[in-house]
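A protein chain is absent from this complex, but the other protein chains hold their places.
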Amino acid sequence: MRLPHYRTTASQSTITIRCRLFGRYADALGVEALDLDLAPDASTRDAVAALRSQLENAELIPERPLVAINQRHALPDARLRDGDELAILPPLAGG
Amino acid sequence: MRLPHYRTTASQSTITIRCRLFGRYADALGVEALDLDLAPDASTRDAVAALRSQLENAELIPERPLVAINQRHALPDARLRDGDELAILPPLAGG
Amino acid sequence: MEHVTSEAIVVSDLLSHVSAVERGAVVLFLGTVRRSAEDGPVRGIDYSAYVEMAKGEFGRIVQEAGLRWPEARFAAQHRIGHVPVGEPSIAVAAGAPHRAEAFAACRFVIEEAKKRLPVWKKELLDDGRARWREDRQRDSAPPRSPCS
Partner (left out) sequence: MEHVTSEAIVVSDLLSHVSAVERGAVVLFLGTVRRSAEDGPVRGIDYSAYVEMAKGEFGRIVQEAGLRWPEARFAAQHRIGHVPVGEPSIAVAAGAPHRAEAFAACRFVIEEAKKRLPVWKKELLDDGRARWREDRQRDSAPPRSPCS
């Protein structure tokens, strides 16, 4: 699968994370996965801000959505590392 | 089925109840049902006393066993009426 | 469905009895004949009952549960006669719109059944011996219905 790839910094020193969208977010934005280049000290909050500024319909994603990093629930200000998988989760509705 | 029948009073004015035994009581006493003649104002306690004095091995039955009258749990001093079915219940162990 | 049966309990019958599209939660309890260090070499239990009363009492328990949880539906069975180790001797299913009620209603029925059903068990051991097993108090106070 070829993923959309967005750069948010011009610097050489960036990290790349994989961003995944689910449920109504994936539906509305028309994308399920994309790579994001971020500053090395970026948090999930920065990643969300980048998504919100770059993707159409991304205002559907709240500023502090539920997130998971590398398939574990994470805090909204968690620090990201190069290669992380960041999932933006709509409100959970399992069961 | 012919039931053993025990008279405890000589008076004409008696009530007859049917007494049923279960579980270890029926096992030890070798009887599952019998009729008892009792005074008209008899309580379950009187019926139990009669059983204990008249049947072999009946000391296994406590003085105040768990009882049911007409298939409902009853208090140990409940008043009996002619025709009642009095069940003497070992400690319950269902489930 | 009979509350007291001498046949094997069929779980799927209980589940379908309490299931319906408007009840999104089903809780099932199964009590099975146990064999463990604590219990000794039990190969089965012979359950005996005051059958007419056990049926009536189980019916009253379910009725009381229906008053407490009016949207719930229940299925409840006690098996009597010989029940081999590992097989269910009692089953209670409760279906309700939401899970909190389904759990509470199922728990209510099994707790009341344990306290109130006139049922007795004789354990059958590996060596062929049998023994009456009583786990409850020998008290003469009758088990009280919580609603009466």
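Should a chain be cited, it is by its letter among A, B and C, assigned in written order, with residues numbered from 1 in that chain.
Please note the rule applied: a residue touches a chain if its C-beta (ideal position, glycine included) is under 8 Å from a C-beta of that chain, and two chains touch if they have at least 3 such contacts.
Please read all numbers here as calculations on a predicted model, not as lab measurements.
Shown chains touched by the hidden one, complex as a whole: A, C. From the set C:R99, C:R131 or C:R144, the residue in touch with the chain omitted from the display is C:R99, counting the whole complex.
Think of the hidden chain as still there; on subunit C it touches residues 11-12, 15, 19-36, 38, 85-86, 97, 99, 102-103, 106-107, 110. Across the interface with the omitted chain, subunit A contributes residues 20, 22-24, 27, 62, 64-68, 71-76, 87, 89-95.
Basically, only the chains that are shown with their structure count from here on.
Separation between the centroids of subunit A and subunit C, computed from CA atoms only, is 51 Å.
Averaging Cα coordinates per chain places subunit B and subunit C 27 Å apart.
Not a single residue position of subunit A touches two or more of the other chains.
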